[in-house]
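Before any comments, here is the structure.
The other protein chains are all here in position, but one chain of the complex has been omitted.
Chain IDs A, B and C follow the sequence of writing; residue 1 opens each chain.
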Amino acid sequence: MSAPLPPHPPSPGPHSRDNGDGLPARERIGAWFIGARGSVATTAAVGISALGAGLADVTGCVTELPGVAGPDLPLPGDIVIGGHDITAVPLVKRAEELSTAGVLPAHLPRVLAGPLADVETRLRPGIRHVGAASRREAADRVEADLRAFQAEHRLDRVVVVDLSATEPPAPVDDVFATPAAWERALDGGAAAPPTSSLYAYAALRAGCSFVAFTPSPSIRLPALTTMARQMGIPWAGSDAKTGETLVKAALAPMFATRALRVRSWSSVNLLGGGDGATLADPDNAASKIASKARGLEAILGHPVEGPLHIDHVPHLGDWKTAWDHISFEGFLEVRMNLQFTWSGCDSALAAPLVLDLVRLMSRAHRAGENGPVGALGFFFKDPAGSDEHRLAAQWDALVAWRGRHGAEGRA
Amino acid sequence: MSAPLPPHPPSPGPHSRDNGDGLPARERIGAWFIGARGSVATTAAVGISALGAGLADVTGCVTELPGVAGPDLPLPGDIVIGGHDITAVPLVKRAEELSTAGVLPAHLPRVLAGPLADVETRLRPGIRHVGAASRREAADRVEADLRAFQAEHRLDRVVVVDLSATEPPAPVDDVFATPAAWERALDGGAAAPPTSSLYAYAALRAGCSFVAFTPSPSIRLPALTTMARQMGIPWAGSDAKTGETLVKAALAPMFATRALRVRSWSSVNLLGGGDGATLADPDNAASKIASKARGLEAILGHPVEGPLHIDHVPHLGDWKTAWDHISFEGFLEVRMNLQFTWSGCDSALAAPLVLDLVRLMSRAHRAGENGPVGALGFFFKDPAGSDEHRLAAQWDALVAWRGRHGAEGRA
Amino acid sequence: MSAPLPPHPPSPGPHSRDNGDGLPARERIGAWFIGARGSVATTAAVGISALGAGLADVTGCVTELPGVAGPDLPLPGDIVIGGHDITAVPLVKRAEELSTAGVLPAHLPRVLAGPLADVETRLRPGIRHVGAASRREAADRVEADLRAFQAEHRLDRVVVVDLSATEPPAPVDDVFATPAAWERALDGGAAAPPTSSLYAYAALRAGCSFVAFTPSPSIRLPALTTMARQMGIPWAGSDAKTGETLVKAALAPMFATRALRVRSWSSVNLLGGGDGATLADPDNAASKIASKARGLEAILGHPVEGPLHIDHVPHLGDWKTAWDHISFEGFLEVRMNLQFTWSGCDSALAAPLVLDLVRLMSRAHRAGENGPVGALGFFFKDPAGSDEHRLAAQWDALVAWRGRHGAEGRA
Partner (left out) sequence: MSAPLPPHPPSPGPHSRDNGDGLPARERIGAWFIGARGSVATTAAVGISALGAGLADVTGCVTELPGVAGPDLPLPGDIVIGGHDITAVPLVKRAEELSTAGVLPAHLPRVLAGPLADVETRLRPGIRHVGAASRREAADRVEADLRAFQAEHRLDRVVVVDLSATEPPAPVDDVFATPAAWERALDGGAAAPPTSSLYAYAALRAGCSFVAFTPSPSIRLPALTTMARQMGIPWAGSDAKTGETLVKAALAPMFATRALRVRSWSSVNLLGGGDGATLADPDNAASKIASKARGLEAILGHPVEGPLHIDHVPHLGDWKTAWDHISFEGFLEVRMNLQFTWSGCDSALAAPLVLDLVRLMSRAHRAGENGPVGALGFFFKDPAGSDEHRLAAQWDALVAWRGRHGAEGRA
């Protein structure tokens, strides 16, 4: 699990040659990050570059595990990174900040200055403050950026990953219900489309698959999920599962299969960093809290009392501390409890999943899947296309899906 | 999961009538506890009686869950309890102590005084201090007790469950290697057979299936596992998984399937109660520690550093507190950690599993299985007949096994 | 610290005879509880009765410790309990509920049925929904109840303890600023006096000392503190320190005296029980949160970031679980952290303090103190009459104060 990948020559681009073994050839893939200068995106860019250069090992990469890995997946060196952001802080500066914060090894930003400068040239200004008059224009520009990226770098396909700051939940509104209403809304009207959804729409138009890494509305509006289905484009989401919810998904089935009655499950998340600041705004936290809560009830089969807090504690920086307290009843009504404290570095947990999802989404696209790819629920708090929240069952589903790609036995 | 079972008339005994629905009829089962006056056995006796009388709900009973339950399993009222112990403290007194300690609801020992007095009449003196001259005699007496129990109560079959104090690991010795050598050892010689193994031998001789609920040698000596196989008798073990190891089995696969590198896993178990006192003797703890450690390495695929302590803290009584600290590495060598504190009542956790295992072992026996029943690994720290330690996979195996009994779709 | 007090004949009442040793004689004291049927008050009534009858030991009683104890303090048997409440649930029923919940030993409510029935006869209906027209009438009635209690039971003095449900903070309003304005407000006007303050006012009028055990406004309105001072009546408060804040007061000075820089202190309190339900109303919680937060900044000398949550988790019953996470910096900016989980039974922690405060307030009153007794800050989250929040320094102040009563050397 831990040996560094050998440095690897990038594959030749569209349409990549056969691997010579009868297997589908690897492709040349674009990874386009919305929020490309954020902590997760920067860590992913550094990490993918480091893996490509043989400077890092694959700890944290699910797509390197037996059962998931396969010669049909792009290698890090096959992936070209670009993206949108609304800030202009140089990527290498963000990398240095992350290194000072202990998220990245001290030497990497320096050693990878070259590759990061290359990525820098492929970053474009994101969408901000869109007036009713300029919605379509914004979406068109994003679409054009995506098409230019794919053409210029001769990419077999592009995966767009939303890694931008979490938005509040979208209001329930008719204009988000159907493709037709959506098209009209783009040309003006009271209900403003969420920015994340403008990006998702542009991605679909450009023929790119999409990953909703955040709980923002993005592609999850009914109008857009319908559109994806109609256009035959696969997507995955939403809200990557990297901390407390991950532990929940592993632990809750234990109570269920042992017939122990969970009576309360209280959760507190303390987080610093940019994400923490965003979530300190209760509107934005609403998205996150909703996606965190869904899984537990699904696993246990009944609602469970207990608060769920997300608090911004700047001093914690990129480290997140979550405390969960679970009270439960056993035989003859005896009360017991379990508590855990998770102390994780969010960006380090998220970044390899970004790589995994780029690899797997490109594979799904190539395999002709369309709509939400439920088999990727393993990665998400609020899995689209699946009702399964138990981590082990999600893992089994992922492995089975990969097996259908012919990965089994060859990884 | 939580409705009380309706009070239920005991089924008529050998050979129980057909249920009238084409399914195998329920049988009348004996549950024979070695260590019948201990905390677990007493809680199991009270709990089974309470369930039979409709005074308790089925929280904690795995065999009541969809996928495992089935009309082919004996009901609590179908089970007659007997056993051996070396102390003579009346069962109802033990029940009152457990009630004062908060393990049993205050009213139950009083309300169930009648059924407990019945069980009392079926308890026999256990084996203690066996000299070389009296080994066979001791085993013979136990066998006779078992045969008498079965005959007197017209039982379809008897399941012997070892719930006695944990013994030290057996020395590796030729006399424990084959049935023939074992028979010779019974008639004298330097190597003394573990007492738990004398019980297991007697159980086999009496045609009873066996559950190694503790980590004691009991049936796990090669001589006896061979004998079980030869005699066509099934057994299950060993060391019921009720606390920290249960959590480990649920959590460790999370690290493995997320490719997170576990670097240390430190465990501390504080326990009071009779079991705590026994385990304070390092010889006895050795059994327990070995069976606790095996699973983690199996799940992670590599050894992991970190201490594993079992400490006796009398003031904690029947409550066990376990603290685990796991340090792990993510992408780009970032170090993170998870810690949990489990605060459980061991007897309340163990007792329903005793019921589950009596039900399931009687079913396995009836189904003609023999040797270690790997499908019951879900219940054990050191699963016999299986290499699977991941809790969710063990659950899947259990459900699949029950499905083969025709339980599927009818539960 | 743990031997049971010998059963003790009540002292003879006003004016109690000399102890014969030159020390001030013990007095006969009334303890009047506002909220007399609540968990804390009931536990206090049971506990004081049990101590008086030699059925309990003094664990948890600060006034039994060397340095604080003294023959000048009333014995449990010298204390007559009465009170107000707005519910009519019989006290003995409340005691049984607390016993089922594990707060009181199973046998006590039964054994103490007699004494509790006596207390029952001394409980009076409390103030509810007071219209503008009936404010003064309500206060007058409470005053009359107090005077009747003192007369009937020939009490040397009465201590009124507010143990009723926490109220929201009082609005800042001129009518609460001076005795004169307050008197006018009693006869009508827009600003409704807090109910707890009506009780406190009545207590002052009846010449009783007062303990603000809760964070409710009660005696803390400027109008009433001025009145207490003018009338020469001592009082103590506010908000008894029984859980997380207690631990904070012990731990925070460690950081301060080691020059470790606390950067965040996050607190979560999960509580069931009646108090939990009250505090789930954010208005009421506001009082509590404010009084909890004050201490930390005072000890550390600077504000500290971090959330402070109080959540109602009914399943936890009378047990409170608090989790605190403290991040701090050491030499050369190294970041470290400490976290703790407190799992306490609030009523069991609070009840002996009620006894302590009745004893000590009666002593302060007798000693002629008036206004807030800062030396009792040891007991409170928001100590009146003192700026000291460090637990050890508060202890030293308490011992010094008791020394001035001549307790030193004789305890």
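Worth pointing out:
In the analysis below, contacts are C-beta pairs under 8 Å (C-beta built on N, C-alpha and C of every residue); 3 or more make two chains touch, one makes a residue touch a chain.
All values derive from a computational prediction rather than experimental measurement.
By the touch rule given at the top, the unshown chain touches A, B, C in the complete complex.
Contact with the omitted chain, checked across B:A25, B:V111, B:A181 or B:V268, is made by B:V268. In the complete complex, the hidden chain is touched by one of B:R184, B:H309 or B:R404, namely B:H309. Considering C:P71, C:P253 or C:G406, the position touching the chain not shown turns out to be C:P253 (whole complex). Residues of chain B in touch with the missing chain: 263-264, 266, 268, 270, 305-307, 309, 311, 313-316, 321, 323, 325, 327, 335, 337, 339, 341. Taking the whole complex into account, chain A touches the unshown chain at residues 100, 102, 106, 341.
Chain C meets the missing chain through residues 1-2, 43, 46-47, 50, 56, 58-62, 64-65, 102-105, 108, 246-247, 249-251, 253-254, 257-261, 301, 329-334, 336-345, 348-349, 351-352, 378, 390-393, 395-396.
Note that in this section only the chains that are shown with their structure count from here on.
Each chain gets a centre from the mean of its Cα atoms; the one farthest from the centre of chain B is C. Separating the CA-averaged centres of chain A and chain C is a span of 52 Å. Averaged C-alpha coordinates give centres for chain A and chain B that are 43 Å from one another. Multi-chain contact residues of chain C, defined as those touching 2 or more other chains: 341.
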